[in-house]
Each structure stands twice: as C-alpha cells, then as structure tokens.
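Here the complex is missing a single protein chain, while all its other protein chains stay put.
Let's look at chain A:
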Amino acid sequence: MHIDLRTVSIKPLRHTFDNVARRIGSDKPASRYQEGTLDMQQTANFHYRPTWDPEHAIYDASRSAIVMADWYAFKDPRQFYYGAYTLTRARQQDTAESNFDFVENRGLAATLPEPLRDTVLKLLLPLRHVAWGSNMNNASVCAYSYGTGFSQPHIYQAMDQLGIAQYITRVGLVLGDVDALDEAKRAWMEDDTWQGLRRFVEDSFVIKDPFELFVVQNVVLDGLMYPLVYDTIIDEVLSSQGGTPVAMLTQFMTDWYAETRKWVDATVKIAAAESPANKEVLAAWLSAWRDRAAAALLPVARIGLADQTDEVMGEIVLQFNARMAKAGVAI
C-alpha cells in the first residue's frame, strides 16, 4: 500500500538541537552550517590526557595565547561545512579544468615568449613547496586548536593548499616537464633566492600556538605572497607581456585568495575585538612575522619584478597594514 505522507501536516516538537538553539537565542530553524559546526567538538569530561602532550587536555584552549570567552565567536562568513565547501571547490575545479584544456588544446604554452616562460617556471614552481608547507601548518591548526568554529576552516585550508601545490605542479608540467620540477626543488633547497623563504616556512613548522600559526601562515605569509605573486606579478606584469595563458592556469589561486581572505579578515577581527590583550598579542605576531615574510619574499619578487621590486613590495606591505588596521589591529 502506498501512503502519501506528504499530505500529513504535523507540528514539529522542536526546530533544531538544543545546543544550537542556546547559541542562536531561540528554537528556530538553523542552517546546515550551524548544525554542522556549533559544539561539534567535545568540551567536557575527557578521559585521558594526550600521551603526546600531557600538559594539555585533548582539546585545550590554553594551547594559544589568544583568549576567548567563547571560541564559537569565530564564524566562517563563507558558511563552509563539508558539503558547501566541496561544492564550491568542485565548481572552481571545473573552471580550472577548462582553463587547462584551453591552454593545452591550443598549444598556448608554446606561444609564450621564452624569457617569460622561464620567469614563470623560476618563480612559480618552488612555491609548490610553500603550499605543501601550508598544508602541514593548516593541518596542525586543525588538530590542535579549540572549537570547531575556528578549527574547521583549517582542514579546508589545508586541503586547498594541497590542491594549490598540485595545480602549480600541473603548470610546471604544461610549461615544462619533470626536470623543471626537479630544478625548482633544487633552487628551493640551494639557491640564495629561496633560502629566506624556506627558513621562514621551516621555522613556522615548530610553532606550537595554533592561533599564532594561523597568523603566520594564513594571515601574514599568504597575505603578502598572494597579492605579490598572483595578483601583481602574474595577473598584471606578466599578462601585459603576453603571459595571459599563465594567468588562466593560476586563476584558481587568484579566486581562492579573494575568497579565503574574507574568512581570514573576519577571524582576525573577532579575535582582536575580544580584548585589548588579544589585540596586543596579534599586533606583536603580525609585525614581527610581517617583517620576516617581507624580507624573505624580496628576492623571490625580484624574479618577476626586477628593478620595480622594492617599490612593489613596499606597496604590498602598506596594503597589508591597511587591511590589518581595518580588521582592528594597527601595525
């Protein structure tokens, strides 16, 4: 017997889970982001201390110098839960795929002026290692930070950075071949140009405070590197020299940065607004790591900018400072 249940109109006993209702103020229908994020992490009555970190509980807000009355103050403006996240990336992946097809099917790589192709290989390919480093750092923040509102976006960020490392690898294979990847790795390991940046990345690997690591990796390093490499060198400088196909191959990174910085800014803003103490900690981290990152990126910038380097770098740092000021931290 077929029963048509749609005709039944019944009044629900409640509209969402209690924890969500408590946080959004009343029992009203909640979004999938809210139900999939709020209070997802366990908070009480842990059974054992981590054998790998007996000083802390499994999830422990005291791993960070940033202090929050409620870590669920952090909300992702993109409202990314897994489903929304993958659907968004799948659409971008579609675009990236057709861009790669377009460049490859028309043989556009071969039309690039030789010096320009060399510049791209020299500048871009070692950055796959930086992205890989970011993959690890974001995994670290996801693992050791407190509260799903803050930890969740970091697993997405980690996997995005793996994706970016893989897109850069593909660019290398389109414009060059495996030898080009090997040569870029040699440069990453040995050439003076890259040692400041490699040291920066390796030093970030030993940062224990998850919020500091978020600042160093996602706020500072990405905040200077993406505007420099993708927005300025590739999309502007190289495109004006016939490098538009390269800009097509890195569109994912440009779009990705434009999107993720909204979450990054919102996160800095919320932490800073919480207390003067947080603001102070953030300002100290931001200025110290900004100076190191800017210095490390300078020789890298020179690959694409030659004698304009200092001027452009200065401008990018100013923009970064302005961005942080807008988020509530003067540096």
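The rule we apply is simple: a contact is a pair of C-beta atoms (placed from the backbone, for glycine too) under 8 Å apart; a residue touches a chain by one contact, two chains touch by 3 or more; residues count from 1.
By our rule, contacts and distances are computed from a predicted model.
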Exercise. Pick from "Cobalamin biosynthesis protein", "ABC transporter ATP-binding protein", "Phenol 2-monooxygenase" or "Oxidoreductase" the UniProt protein name of the chain that isn't shown here.
Key: "Phenol 2-monooxygenase"
Quiz item: Taking the entire complex into account, which one of A:Y81, A:F150, A:F211 or A:W289 touches the absent chain?
Solution: A:Y81
Self-check item: Options A:P12, A:G25, A:P115 or A:P276, residue touching the unrepresented chain
Solution: A:P12
Self-check item: Residue among A:D101, A:D177 or A:E280 that touches the chain left out of view
Solution: A:D177
Exercise. Spell out, residue by residue, where the missing chain touches chain A.
Key: 3-10, 12-19, 32, 35-36, 39-52, 58-59, 81-83, 86-87, 89-94, 96-97, 107, 109-110, 128-129, 131-132, 135-136, 139-140, 142-144, 148, 151-152, 155-156, 158-160, 162-163, 165-167, 169, 173, 176-179, 181, 185, 188-189, 198-199, 202-203, 205-206
